[in-house]
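Only a single protein chain was left out; the remaining protein chains are all shown in position.
Then we have chain A:
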Amino acid sequence: MMFEYVLILSVYLFSIGIYGLITSRNMVRALMCLDLILNSVNINLVTFSDLFDSRQLKGDIFSIFVIAIAAAEAAIGLAIVSSIYRNRKSTRINQSNLLNN
């Protein structure tokens, strides 16, 4: 069955996104893995919308909302990363302790 194959691919993207999000040392790579997670959710939404709801297509609309939120998240995240880099001269994820001292 083809849609189960697509679901397995989305599970793969989700788990590898979580792995990269937790273990990455760089903040930009963490943002990339967050994009992978949101994309796996989008794949699920579009697949189920095509399969179960092919007249109404509400899953497509939710995936468009998720894409818009991901755009806002990437803009804010990269602005924060560049601001931290300007202060600390580093983007390692364990050196951003500006609130600490």
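In the analysis below, contacts are C-beta pairs under 8 Å (C-beta built on N, C-alpha and C of every residue); 3 or more make two chains touch, one makes a residue touch a chain; residues count from 1.
Rule of thumb we're sticking to: contacts and distances are computed from a predicted model.
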Omitted chain per UniProt, picking from "NAD(P)H-quinone oxidoreductase subunit 6, chloroplastic", "Sm-like protein LSM2", "2Fe-2S ferredoxin-type domain-containing protein" or "X-ray repair cross complementing 2", is "NAD(P)H-quinone oxidoreductase subunit 6, chloroplastic"
On chain A, the omitted chain is touched by residues 1-9, 11-20, 22-26, 28-29, 31-33, 35-36, 39, 42-43, 46-47, 49-58, 60-61, 63-65, 67-76, 78-83, 85, 90-92
